[in-house]
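Can you read through this structure? Questions will come right after.
The block that comes next holds subunit A.
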Amino acid sequence: MAAFDPIKTAIRSPRGGVSAAVLLLVMACALFAPLIAPYAYDIQNLPGSNADPSVAHWMGTDEFGRDLMSRIIYGARTSLTVAVTAISISVVAGLTLGAMAAYFGGWFDRAVTAVVDLTWSFPEILIALILIAIIGPGVGSVMVAISIAYLAQFTRLTRAQIMALKNETYVEATTNLGAGHFHIIFRHLLPNALTPVIVAGMLATGDAIILEATLGFFGLGAQPPTPSWGAMMSSGTAQIFIAPWIIIFPGLAIAITVISINLFGDALIESLDIHNHLRSV
Partner candidate 1 sequence: MISFFLKRLLLLIPVFLAVSMVIFMIVHLVPGDPIDNLVQINSSPEQKAALAAKYGLDKPLYHQYAIWLGNALTGDLGNAIILRRPVADLIAQNLPHSLSLGALALLFSTIVGIASGALAAIYKDSWIDRTTMTLILLGSTVPSFWLGLLLIMLFAVQLGWFPVSGARSWDALILPVLTIGLGGVALVARVTRVAMMETARKDFVMMLHAKGVPPWQIELRHVLRHALLPVVTILSLRIGWILGGAVTVEFVFARPGLGSLLITSLNQRDYPVVQGALLMLAIAVMLGTLLGDIIQAAMDPRVRERIK
Partner candidate 2 sequence: MALLSVQSISVSIGQLNPLEGVTFDIDKREILGLVGESGSGKSLTAMCVMGLLPRIGGTITNGSIIFDGRELIGLPEIELRRLRGKRIALISQNPMTSLDPIIPIGAQIDQVSTLHLGLSPEAAKARSLDLIAQLRIPEPAAIHRAYPHQLSGGMKQRIVIAMALAADPDLIVADEPTTALDVTIQAQIIQIMVELVRDRSLALMLITHDMGVVAQACDRVVVLYAGRVAEMNTVGEVFANPKHPYTRELIRCIPRLGQEPGSLKGIPGAVPSIVDYPDGCRFNPRCSEAQEICRGQVPALERKSSGIAACHFSEV
């Protein structure tokens, strides 16, 4: 299929290949955590708490004696689920809003643009914190907060794409042939604007993983005993003098995942040749 060619090209580049392999591994951890993890994530063993990394516990144990590696593998599940779901919602909503704003113009466009510009100047973390202040902490809240925090970015990008396409002759031709608004938006405009938005969404998933971890670190995300990378580090701060690995390994998991997402995203941008489309972001 032609649609997969850029992905293939991206994977063939050295960076793209390595980062794709790492991402597959992380996704496998998230999907098959019970099969891959050597221990259950919630089995406590207080005598064996804060143990150094060893053959039995490759990454050591935490303050309750739980196997850190197992918790990190399960943590991938939480992080990826939250980030991917939130960004997917955000991308779909952003595509719809942005396309409608650009296509219909007028007061609707002005209203959408005003709200987007307003939220644009505020950092995502602040928007997420405001939302969590309203809906309260928890995994679901974090998901909602992240998807709203990134909505402005995708709306803005989609709108810019559609504005550029709108005046092209083939759209005019279709309008003259009597096609309905939704037909034009969904059959002609959106498919052409889709690629840059999806790539931006992929890159934003990396940022969303960090945002999820940050909120988790603040104690506003997944509640114990559900393992989440951010919350694990938060509880690790109390053991920073005796068991630094509780902080090091989950952070490393985040860093490696996010770096891979970025490298693969860059490779994809290169193979699709869409640098210019993404410049506004």
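A quick word on the picks: all candidates are chains of the complex that A comes from, given by their letters.
Points worth noting:
Everything below uses one rule, namely that contacts are C-beta pairs under 8 Å (C-beta built on N, C-alpha and C of every residue); 3 or more make two chains touch, one makes a residue touch a chain; residues count from 1.
As the structure is a computational prediction, the values presented were derived from the model and not from experiment.
Subunit A shares a touch in this complex with candidate 1, selected from 1 or 2.
Of all residues in subunit A, only 118, 120-126, 129-130, 132-137, 206, 210, 213-214, 217-220, 230, 233, 236-237, 240-241, 244, 247-248, 251, 254-255, 258-259, 262-263 touch candidate 1 in the complex they form.
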